[in-house]
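Would you mind keeping the following structure in view while I ask a few things?
Other chains of the complex are left out, but the ones given are in their true place.
Letters A and B name the chains as they come in the text, with residue numbers starting at 1 for each one.
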Amino acid sequence: MNTFGNIFRLTSFGESHGRGIGGIIDGCPAGIELDTDLVQLDLSRRKPGQSKITTQRSEPDQVEFLSGIFEGKTQGTPISFIVWNKDQHSQDYNNLKDVYRPSHADYTYIKKYGTRDHRGGGRSSARETIARVVAGSLAKQVLGRHQISIQAFVSRVGEVQLQIPYTELDLSKTDDSIVRCPDRETAEKMIARIEAAANDQDTVGGIISCVVKGVPAGWGEPVFNKLHADLGFAMLGINAVKGFEYGSGFEGTKLSGSEHNDVFISTSEGTRTKTNNSGGIQGGISNGEDIYFNVAFKPIATLLKEQQTVDKENKETTILPKGRHDPCVLPRAVPIVEAMAALVLVDHYLLSKLNSL
Amino acid sequence: MNTFGNIFRLTSFGESHGRGIGGIIDGCPAGIELDTDLVQLDLSRRKPGQSKITTQRSEPDQVEFLSGIFEGKTQGTPISFIVWNKDQHSQDYNNLKDVYRPSHADYTYIKKYGTRDHRGGGRSSARETIARVVAGSLAKQVLGRHQISIQAFVSRVGEVQLQIPYTELDLSKTDDSIVRCPDRETAEKMIARIEAAANDQDTVGGIISCVVKGVPAGWGEPVFNKLHADLGFAMLGINAVKGFEYGSGFEGTKLSGSEHNDVFISTSEGTRTKTNNSGGIQGGISNGEDIYFNVAFKPIATLLKEQQTVDKENKETTILPKGRHDPCVLPRAVPIVEAMAALVLVDHYLLSKLNSL
């Protein structure tokens, strides 16, 4: 159950405090020139220690490709890769061996497997998402050949909400701020909010929004694998995610049908819709409009303040984590959201080749 | 791409205006006594014409099992079934042959397949969910042997919001009202809201909430197939769904970590959590607390009033659907939400047998 995708498949491996994090991408077509600098760029957007509002764990996070590439091109064969772990400080976790951190996977892990690598979260660590960012970066490169762009950004931190609709934002400015919000003024408020949480030894959650442009009409499946169902599945598989909505989302359910429907209009570029409450997907299949969605991230569970808990003998105790942790997951999660969206879309791109003869 | 599940797999078939809707359930263990009355009961909760606030299409929706059951028991072999279509009125759709209904799958279907059965929505019709209700009912029966209950109910229609937390509701009363809200007073307001929409030839959306009790700790996968990711995927695959959240959901992202964390406590029944913002799932794996989640349904796209659209030649025109349609999908979607949740959970129940030797 560590494989994602139907045709373009990522199988990931590795633990936070093991040798490294890596994966195998199977089903990538042959003949694609791989730009490893772009992969490294996405990894650097995800990596710890990148700014004052992220954890200070310092990992170079340099990817090493082990197979499937020859003379710079994909060979149609499995592309394997690894990012070695360097700066682990496993001893910081010694005190967690027999105690369950609240709202972490420690307790559920031991219930599932009967065994647990107590040094960090094992597979539950967000460090696993390195594998997704590498594979997603490759997927973005395949999609880029078809003029498809995927741009995520932070749209809410705690109560600090970006008020401007995405259609009026310049999404190329997202990485100009360390919080990855494209509106400078909101970004500053978000940074202040995160710093306040950090000063408090506390954490804060929020929302990442994502916009996909350029997907042609006709991708997605009508029943279980609706395009938005696959996107939602991908997003809900990211650490700390609590919700997913696309197009008009939860708010749109308050509208009446006559307000919500996207009427079709005739344009010189073909059939379009006047509004886009559908978020670019109708009946599970893309309609050629922008695809956009929101992903809710809870506040990170690791606090640097003492909390009540129990140990593995079910005896009450307290816990005070050491280690270096993020006060807010959102800035580093932006490339992860993009990567998972790319994996879904490249899969449906390949599936779309099979619809008709 | 018409199969759902990993071990307990439903493959569904059929179109709204074809011979019928059916499926094959593969991977159901042998030796389970099947109560077909319970299956029929779930179908009757989903079926059209059940009350004044649903479509008047009148289908008996009687399920016929074709294989896999012998002397009332599952045989470990594929269980196939069909519900024949009876009251189709396909001629009501003749005027839709060359025109795209706004916010339906008509346009995207033709873009995907290059061909389309214009009589109703084909596979995109919610009539396809019959297959899910049958399979889900069987899954519920398997789960019932382990004292697991799944109870969904309507918690919002338009702006009419059920204000009482689920822990204070008597969920056994859900079916007492035709709108399937367990609080009588709210139910009446919801019914009035739906009738107002119907009188207006309009439609209205809302939210279904679902509570699962009795799942032991240890079900779910730590990476892609987190238990809530599989639940979200299942829900987002239901017609008209626009969003999914579990536990504290979107609202919870406004809390700080110290407010949001569910601290562990020691009880005589073992380790529990004091609060349940986690919605019974931590790190993608169940922790033994109640699992609860919300599903957002958009207002149905079919209005009985004229709307602007284009035809297949990209010429602007208008459309006025005939036929019999629901003003609100929610009351009939309650058993569908339960069915999809059951399919996810029975799959993870079977997967949990493989975790350790």
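One rule holds for everything that comes next: a residue touches a chain if its C-beta (ideal position, glycine included) is under 8 Å from a C-beta of that chain, and two chains touch if they have at least 3 such contacts.
Nothing here was measured: the structure is a model prediction, and the numbers come from that model.
Here 2 copies sit in place, and the number of copies making up the whole complex of this structure is 4.
Assume only the chains that are shown with their structure count from here on.
Distance between chain A and chain B, defined via averaged C-alpha coordinates, is recorded as 26 Å.
By the touch rule above, chain B contacts chain A in their complex via residues 1-4, 6, 12, 100, 102-105, 107-109, 111-114, 121-124, 128, 156, 158-159, 197, 200, 202-207, 216-226, 228-230, 232-233, 236-237, 239, 242-250, 252-266, 270-271, 273-274, 277-279, 281-288, 296-303, 305, 307-310, 314-316, 351-352, 355-356.
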